[in-house]
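A single protein chain has been removed from this complex, and every other one stays in its place.
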Amino acid sequence: MEKEDMKIVIVGHVDHGKSTLIGRLFFDTDSLPKEKKREIESICKDKGKDVEFAFVMDHLEEERDQGITIDTAQTFFKTKKRNYVIIDAPGHKEFLKNMITGASQAEVAILIVDGHEGVQEQTRRHAYILSFLGIEQVIVVINKMDLVEYSEEIFENVKEKLLSFLKKINIKSSYVIPISSKQGDNVSKKSKSIDWYKGKTILESLDTFYKQEASNNKPLRFPVQDVYKIDDKRITVGKVESGMLEVGEEIVFLPTKKKTKIKSIEVFEKKKGKAESGESVGITTTESIFIERGEIVCKASESVKLSDEFKAEVFCMSKKPIKTNEEITLRCTTQEVKCSIKRVLRKINSSTLKIINEDVNELKETETGEVIIKTKKPVVIEKFKEIPELGRFVFVRNSNTVAGGIVREVI
Amino acid sequence: MNHLEKLENQSIYIIREAYKQFKDIALLWSIGKDSTTLLWLCRKAFYGKIPFPVIHIDTGFKFPEMYKFRDEWAKKLGLNLIVGKNQKALDKGITCCMDDQMTCCKYLKTEALKQIIEKHKFKALIVGIRRDEHGVRAKERYFSPRDEEFKWNYKDQPPELWDQFKSKGKEDDHLRIHPLLHWTELDIWRYIRKENIPTNKLYFAKNGKRYRSLGCTRATVAVNSKADTVDKVIKEIKTTKTAERSGRAQDKEKAYIMQKLRSLGYM
Partner (left out) sequence: MGSKILVIGIDAATWSVIDKNLDRLKTFKMLKDSDDFNRKTLTLDQKPYSAPCWASMFTGKTEEEHGHHEFVINNEIQTRKDIKADFIWDILDREGKKVKALNVPFIVPPYNFNIEFKAPGMGVPTTRDEWDAEIEKVTKKSIETLEKKELDLFITCYVSLDKIQHMHWGGSIVDEYYEKIDEAIGKLLRFGEKIIIASDHGFCAFGDAKVQTLPKVTSNGSKLRGDHHEDAILITKGIKKEINNLRDVFKAVKEEV
């Protein structure tokens, strides 16, 4: 059996110890290249306890900045159960676009907080982004416990503050762990200095998480990506976003409402009777009908709502604000339509969660808003909670993504 | 779906997105294991016949085995192969890795590629880089713009989420598309085994040495290895902790420092 991979992102305020934690995880799981390990060990020996694990990551960062080679082994670490692939997500506010790109690919997240400094601006903003992206498996670690003499009181204090914030954004963290990455407390080994904590270490917690199941049991949504003419066949290609495709199934293309039956599922040099969600396949149909990219294949037996107005939460990532009634492009799977924000119901600072009362007719960078969106043409869109793949979208302006959105309610 | 199937499906989706957006597109094929895997995926994405040209940049000094391999497979797969060469530079006597890798890469690779892009008016290139291969590539996107100087401004890139990729803006010269970004070296080899993808024999051990990555003859260093089959290579990578490109990197850095010291009169 091959070990599975799980993608993990470590987020938090700058200098709260992300690098040191990553360095420690690599070191403790024996995932470092030989030379690097030897180097660190020799520093260890010379300096006693004064080992700076951030060395490892600082080193990587510097190298990254300069485009110098780093080791393959340094992008993941292994436990008995699986390999964890670390996704790059910088902590600086300026790098928010990189952070969100990184985090959007992660399956689990570790939110790190400095026990000494407590919850800070980027701690909250990053937590908000995790919630926005729908990442449910989150570990909170309270780091640098060595600097506060492993005080349970300080831990409890930071923990309560953070949990009350996380509650507001609907993150139910499975674990809150007091750690010191520098000393190795509760990362891979139980801490002797923190005898009052009886819970799991970081590695133990990570291994309890599960891989996301394919959305096979949900209603079928197969967005048309392209149509190819191969020999004398017309093959409609796309990725099954949810549900299952099956040969013989009666289907309907939306929004054109053309109906037909699946004649075959086409994969190069293979015969297939079914295709599950996540698969990139092609279909041929019994009737030859003309369709284009952006239509959504659904089951004819299921009723699917077409909408041109919905309520969403939009997170702005553009220096130039997005104004109400501004015409902007919306992309959701392969659907692309012009739309505009009709109304901003309320807008919020993504870090403090405070309601912003100025300039309520636009969303500025890092602001998040509950808005009503009106599209020029009807689209197949779903509540994120029901079919996430059809419940998230981006706004595109001048060929760049400028905002992400989550559908809260279809009107 | 298992792990490799997930990777494959995601890559095929990206390749199809690229072709949907760009008809003036080409695949960059270095004949190495990654870009050959990518070629394989492109074939699958388009049911056997790749609808765009495949570019090979010839620096004039590659391993002879690579040419043979290239021509044989180009014929078998019916590729529209474009071979790029910076003939002017070669005529001037700039040879592969003569002084240092920078000169070689700049004139023989980048310039040759620029000439091809200009001539064929390509708006996008499909390239087989992986995120785990290089430090800075951790910051790469699937769709990544390049300006006229081929520069990539990784500090200010638009976000990329939920499979929504950048389209080409006015200020972009062309886009680089990276369908293998989420693969690792190990994934590549496992896929090669599963799909029986043809690989150059230089990747397999001969007299105790093999190549983990292939560049120009003089810039690529063989590593000590006994792995002479795909299975053995996979086993070796699973346990090894040295960098895939380490053979190349050290020499590259050393050559780079020496070249700089020379330019200052220190050597």
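Order of writing sets the labels: A and B. Residues in every chain begin at 1.
FYI, a contact is a pair of C-beta atoms (placed from the backbone, for glycine too) under 8 Å apart; a residue touches a chain by one contact, two chains touch by 3 or more.
All values derive from a computational prediction rather than experimental measurement.
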Need a quick check: the contact residues on chain B for the chain that isn't drawn. 99, 253-254, 256-267
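Everything below uses one rule, namely that only the chains that are shown with their structure count from here on.
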Cα centroid separation between chain A and chain B, in whole Å? 28
Along chain B, where are the residues that touch chain A in the complex? 1, 3, 5-6, 9-10, 12-13, 16-17, 19-20, 43-49, 131-136, 138-139, 141, 155-164, 166-170, 172, 182, 184-185, 190, 241-246, 248-249, 252-253
Quick one: which bits of chain A touch chain B in the complex? Just the residue numbers, please. 2, 4-5, 31-34, 60, 63-73, 75-76, 85, 88, 95, 97-98, 100-101, 104-105, 133, 214, 225-226, 228, 230, 235, 237, 239, 266-269, 276, 278-280, 282, 293, 317, 331, 333, 392-394, 396, 398-402, 404
